[in-house]
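For this depiction, one protein chain was excluded, whereas all remaining protein chains were kept in their positions.
The letters A and B name the chains in turn, as written, and every chain counts its residues from 1.
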Amino acid sequence: MMKECVENVRKNVPLVHNITNYVTVNDVANVLLACGGSPIMSDEPEDVEDITSICGGLNINIGTLNKRTIEGMFVAGRKANELNHVVLLDPVGAGASALRTDTAVKLMDEIRFDVIRGNVSEIKTLALGSGTTKGVDADAADAVTDENLDYMVSFAKSFSEKSGSIVAITGAIDLVADKEKCYVIRNGRPEMGRITGTGCQLSGLMTAFVVANPENKLEAAAASVCVMGLAGEIGFAAMKEGEGNSTYRNRIIDAIYNMDGETLEAGAKYEVR
Amino acid sequence: MMKECVENVRKNVPLVHNITNYVTVNDVANVLLACGGSPIMSDEPEDVEDITSICGGLNINIGTLNKRTIEGMFVAGRKANELNHVVLLDPVGAGASALRTDTAVKLMDEIRFDVIRGNVSEIKTLALGSGTTKGVDADAADAVTDENLDYMVSFAKSFSEKSGSIVAITGAIDLVADKEKCYVIRNGRPEMGRITGTGCQLSGLMTAFVVANPENKLEAAAASVCVMGLAGEIGFAAMKEGEGNSTYRNRIIDAIYNMDGETLEAGAKYEVR
Partner (left out) sequence: MMKECVENVRKNVPLVHNITNYVTVNDVANVLLACGGSPIMSDEPEDVEDITSICGGLNINIGTLNKRTIEGMFVAGRKANELNHVVLLDPVGAGASALRTDTAVKLMDEIRFDVIRGNVSEIKTLALGSGTTKGVDADAADAVTDENLDYMVSFAKSFSEKSGSIVAITGAIDLVADKEKCYVIRNGRPEMGRITGTGCQLSGLMTAFVVANPENKLEAAAASVCVMGLAGEIGFAAMKEGEGNSTYRNRIIDAIYNMDGETLEAGAKYEVR
């Protein structure tokens, strides 16, 4: 039950090590605190082994990668693997530059990821070794739609099988799949795309959920997607005249802070395929 | 018409590459999304050519420069010039340190900027090769005032002629000039100076406006200044008792999110000299 997933986060207070971009890092930290987890950030190669060792999970986001932090990602990832910690990859902008694509591909080669979460362009880049990305947003032509849903579900499952990771493809319709099972999730609001970093926030949240639910990783990952989307719906419903994306950002994080198991069970919109 | 400038941003969704400081980067991203643009951040020299190539404009802000990101600025700037993209320089703190002054001056030597935007101290530093800067705020003694307006308008025009860039000097009175024409703008609120990064936000916004209005760059730059100032007025009018600079920051971005051509035309306060 998704209810238990959210409650386990509040009960276990998972400590998550984030190597993430400087654009949205503050929101990622506040989302982790909102859901009941605890964030720590460190990207210096000499620092990351110690830091990741005291955590339960590692969230690697390549949004503003540089050569030093790329090294930090590999060092931290290897250590986290050695300790059997949960490791998540958010391949921001894979497909948009050679460095981003190469870094994400190499990370997948060398690090065992429990979850890979991105938009459809980024995931396609990783899965197919090709693709185009317009900025950090999904290529509209390549969105998951009701028309291509069967195809995309089987794509997500097969990429999960190939990669050995849970695959989360987020957009208007979200897919969270392992090789056998795919959650198709329809929470969220299109206006969330007008806030920077809702994807990065979700990656932090998802790491905490998977860490706190070790027996139930796929459902926990799916639950975090429902939480984020439902928080977007709750936050949007509270919007007043004259408010825009900045206040909306706050309201979404606030809604995560107030999310409990009952609210999630009542509001989560998904089917399993 | 300024109305068209703001509408063209919403219509064209300009993708803006930002090499900007880590203090205000999240607000810059949210302002770009608020106005209808799309932000991407990248400062690693090996990454910036690919990233800037898929964008329409490049916003270079030296607020927390370091040797690696300085190299990224030059690499990105040269590529953007090669592709005839819009390039803007925000010389944060020029005059406050030798590294900042030298970097800004060298950038101007090697990169062709469509727009240079700063406070009066920073712009004077670049124009005169001297000047003083107190932190990142304009030196009060050197503000644009009604008393020195004629002088400052001609200073802005002549620096535009010398540099080949549109020159935007922002403060209590804002000037946006090319060599022949200067917009004198009186939107905004003094309380905006109590929020970090309203200048950085404006640089991002201005880049998006100029990218989306290629036939009308000067007016587009002036329109972005009016949008920012008017958003400051709208946000301030909505302030409630007990609120301060943090909520005000959100309200300003919200007001940009809700800004339309009619609101701008009705609220913009400027004359052309």
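In this section, a contact is a pair of C-beta atoms (placed from the backbone, for glycine too) under 8 Å apart; a residue touches a chain by one contact, two chains touch by 3 or more.
Computed from a predicted structure; not experimentally measured.
Of B:His17, B:Lys79, B:Arg100 or B:Arg189, it is B:Arg100 that touches the chain left out of the display. Take chain A: the residues that touch the chain left off the picture are 15, 22, 25-26, 29-30, 33-34, 38-44, 46-47, 50-51, 54-55, 68, 234, 238, 249-258.
The chain not shown here touches chain B at positions 21-24, 26-27, 63-67, 93, 96-100, 133-137, 194-197, 242-247, 249-250.
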